[in-house]
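A single protein chain has been omitted; all remaining protein chains appear in their positions.
Letters are used for the chains, namely A and B, taken in the order the chains are written, and counting of residues starts over at 1 for each.
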Amino acid sequence: MNTEYGRLLEAVRTKNPLIHHITNYVTVNDCANITLAIGASPVMADDINESADITRISSALVINMGTLNERTIDSMLASGKAANAARIPVVFDPVGVGASVLRNQTVARILDEIKISVLRGNISEIKQIAGMQSTTKGVDASQNDLISTGDAAAIAKKLSADLECVVAITGAVDIIASGEMAVCIENGHPMLSGITGTGCMCSSLIGSFCGAAPDSLFEAAATALLTMGIAGEIAFENAGDKGNGSFRTALHDAVSRMDVDTLIGRAKIHEA
Amino acid sequence: MNTEYGRLLEAVRTKNPLIHHITNYVTVNDCANITLAIGASPVMADDINESADITRISSALVINMGTLNERTIDSMLASGKAANAARIPVVFDPVGVGASVLRNQTVARILDEIKISVLRGNISEIKQIAGMQSTTKGVDASQNDLISTGDAAAIAKKLSADLECVVAITGAVDIIASGEMAVCIENGHPMLSGITGTGCMCSSLIGSFCGAAPDSLFEAAATALLTMGIAGEIAFENAGDKGNGSFRTALHDAVSRMDVDTLIGRAKIHEA
Partner (left out) sequence: MNTEYGRLLEAVRTKNPLIHHITNYVTVNDCANITLAIGASPVMADDINESADITRISSALVINMGTLNERTIDSMLASGKAANAARIPVVFDPVGVGASVLRNQTVARILDEIKISVLRGNISEIKQIAGMQSTTKGVDASQNDLISTGDAAAIAKKLSADLECVVAITGAVDIIASGEMAVCIENGHPMLSGITGTGCMCSSLIGSFCGAAPDSLFEAAATALLTMGIAGEIAFENAGDKGNGSFRTALHDAVSRMDVDTLIGRAKIHEA
């Protein structure tokens, strides 16, 4: 199985897929740089007069709700429909759902009008979308929502079946589910939650791998989260206790230097 | 007195307050990362359809005019009023006031319609708001506006009394005034003015400390500026003459690694 992840890493580097992002202005630079670091090409375009055009020349679309605004909701929907029509994978990152009515309504519209390929969120966001009791802490997961890996996997499996898409929950342990199949990833480092944008960058990496392997969405999501988790470990090994700035730099370094042997050799992934 | 700053540092790390920013797209990533580095949580949301909702779940609001636009002015006002109604501290950073009629009018509206907790600006911005002759140099302080610490403290005290809020002037020497009380901080390093966003990050740190200690706004502002000044010194000690990129990384490192002993031991703060 793990050789499949290596194959996907080679695929993204060989194919250099163009990844269209409609995303937030907080972490957009990190998303662009991590997309380049893994071997894909980012393009960010959110005006309604071009967003669908840009989607059509791309290999995947990433919709990220981080700094949602009225102007870009229409662009998200137009691009999502264009992607669906052209069978381009759509990654959806419902940042901060639960924190406002606007975010809840937008998620409902997007899930209603667009066929999502991979949904990625933290546990608070995924519980909210699954219709369960959840606590919001802005755009970060609430401590109150932390549950066992088994419980999280059950939620992810059910939501995956309901939405007919791959569901990824990122956190200390990552879960990826596609219908009855689920894996968990135990790579990573606590410092990943100390810098902004690691969730968004996970979504960009998922988009990058989906763009390179649109017929292997589950494996694409797993390879993306393995990459980020292992890169987090390597970043801490290299930056040590220097602090958040050095860790961030080292994280970008580690993603850009990721190779097949490291990815396969360090992967802590198993059925959930 | 200095032990109070240590207490506030512990408070922000324990309470992990949510800090709502309506801010500019130039330095927003730095603001998010510095908020995390000090131990708070950032949330950026500027759409009029959710901004007040997001403010209400937050512990402080930071309004920053860096890339002002018509769409977000209404959100600033709506969030400011929501914060006032819920007794949530409001930090106001009037970036570039004096550079355009739009900025001047917006500052007038915000000060008229919202009760500000802490106003932070550079000397050019504060002089402009105080109705004094000032020179604009875009978003940076003009050399022409530099005055003695005593004169700056007098301006800050008067403006603080007029606006009934804490006033902070940042520069080579920082001033914080609340009515007749004023302190100056002599920590810092010239390289802080060589990278973008250090002023904005000061406002984010003030918001973080205000969110953790809403009944100690003056001390919160002082702790924030001490943190940035001392972190600037440590950053230069660690990055040396490597250049602006390394200094910036080291600055984020130093804020994230700040501890009570360092903060108290290195503080150069006295009455102004």
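Couple of notes before you dig in:
Methods note: a contact is a pair of C-beta atoms (placed from the backbone, for glycine too) under 8 Å apart; a residue touches a chain by one contact, two chains touch by 3 or more.
What you see is a predicted model, and the numbers here were worked out from it, not measured in a lab.
Although one chain is not drawn, the whole complex shows that of A:Asn2, A:Asn29 or A:Ser216 it is A:Asn29 that touches it. When the full complex is taken into account, the listed residue touching the unshown chain is A:Ala254, out of A:Ala153, A:Ala254 or A:Ala272. Residue-wise, the contact with the chain that is not shown comes from B:Val26, picked out of B:Val26, B:Ala154 or B:Ala172.
Panel shows chain B; residues 24-27, 29-30, 66-71, 96, 99-103, 136-140, 194-197, 241-246, 248-249 of it touch the chain omitted from the view. Interface with the hidden chain, as seen from chain A, comprises residues 18, 20, 25, 28-29, 32-33, 36-37, 41-47, 49-50, 53-54, 57-58, 71, 248-257.
Operating definition for what follows: only the chains that are shown with their structure count from here on.
Chain A and chain B carry the same sequence, and matching their CA atoms takes a turn of 120 degrees, rounded to a multiple of 5. Chain A and chain B have CA centres that are 33 Å apart.
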